[in-house]
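Have a look at the structure below, then the notes.
Left out: one protein chain. Kept in place: all the others.
What follows is chain A.
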Amino acid sequence: MNLTRRTILAALSATALLAPLVAAAQELPRNVRLVIGSNSTGGDTYQNAAIVADALAEKLGINIKVDAVGPTEAFKAVGRDSRGTTLMIHHDQSYLGYLYGVRGYEDIFASYKIGPTVSVNPGNAYLVPKDSPYKSMADILAAAEKGERVRVAIQPGGVSEIGFSAMKYAAHAAAPGSEANLVPVNTGSQSDKDQALFDNLADVINGSIQSNEQYTQLPADDQKAMRFVWITARPETLRKAPEAGMGAMTRDDMLKFASPETSVPLGEGKDFTFDKVFFFIYNKDMDPAIVAQIDEALAEVYADGKIEKRLTDAFFIPDFRPSDEARAHLQEKNDTYARIISEIGEPSN
């Protein structure tokens, strides 16, 4: 067989054309779109995604663009693309939305592939007005038991509601029927929840250390003054936060509002806890080689330590778990919360 220049050129061209396709089946493409389950580019999901995308892109020498398209469009986008061109980062809302029966949420464990966890936001909290008669979660549960109506401002159907569901679960365990005295006030954004407290439309609000800590420093006669009654994060998560904490609240102060010092019982001697975990979600059919590639790259990124500083600066707790471990961890959380939600009679799929 004579190898003419034309044959060689044709062979080289074919190789050049096919190479990216072959490579695409084994590793991340050169340009990746990272969609997030939030429309906000100022929120914690975007911040986590931006920090992780920067580090991962640098490690792999690729481009990663973060797009804040919101949960509905993000699930659609990642569901359409098994090549690894579209990845998703979201948090516990992605399975809690399904457990609460929110439209647009599917069972992520069945419909998608779970990727690695990247960090925890330990800030999820509940607050009362500073001059509230309720000084603690024990007071709130006792009030419900005595028949007092306690109004709790939440955003229904997910992260904001799960702590409220746990309150109801604990109230029910202490005195069946008293959970009916814990009444949800459905609001939207954090400012709506704060406003509900200012307007005396709620007795307790869901909030966060990051958003609400400064309000706790105001004098009691200020209409805006608040007090923490509960921080839902696990104590072992909070212990990884900077010792100085946030604002005037040290890490030790935070621990006083978390389990075991502040207890919302889950039964069997356990307290309810909730860490807001951020993790990757992939198309169900994405090549396992790409999953492994991301796991390995992130393991090296976290071992390097630079990303930990960026996450800690933004008051997140670095929490890398490779895909398999992440899946098991999130599945366990899912099962625990599914039990709570179903036992208090809320929708559960």
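We adopt the following convention: a residue touches a chain if its C-beta (ideal position, glycine included) is under 8 Å from a C-beta of that chain, and two chains touch if they have at least 3 such contacts; residues count from 1.
In this section, contacts and distances are computed from a predicted model.
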Undepicted complex member, UniProt protein name, chosen from "Chemotaxis protein CheA", "Tripartite tricarboxylate transporter permease", "Protein phosphatase CheZ" or "histidine kinase": "Tripartite tricarboxylate transporter permease"
Touching the absent chain when the full complex is considered, from A:D92, A:E213, A:D275 or A:E308: A:E213
Contacting the left-out chain in the complete assembly, out of A:Y112, A:Y126, A:F278 or A:F315: A:F315
Residue of A:N31, A:N186 or A:S342 touching the missing chain in the full complex: A:N186
Residue of A:V69, A:A125 or A:I341 in touch with the missing chain, whole complex considered: A:V69
Touch list for chain A against the chain that is not drawn: 33, 35, 39-44, 46-47, 50, 54, 67-70, 72-73, 102-104, 155-158, 185-192, 194-196, 198-199, 201, 210-215, 217-218, 223-224, 246-247, 310, 313-315
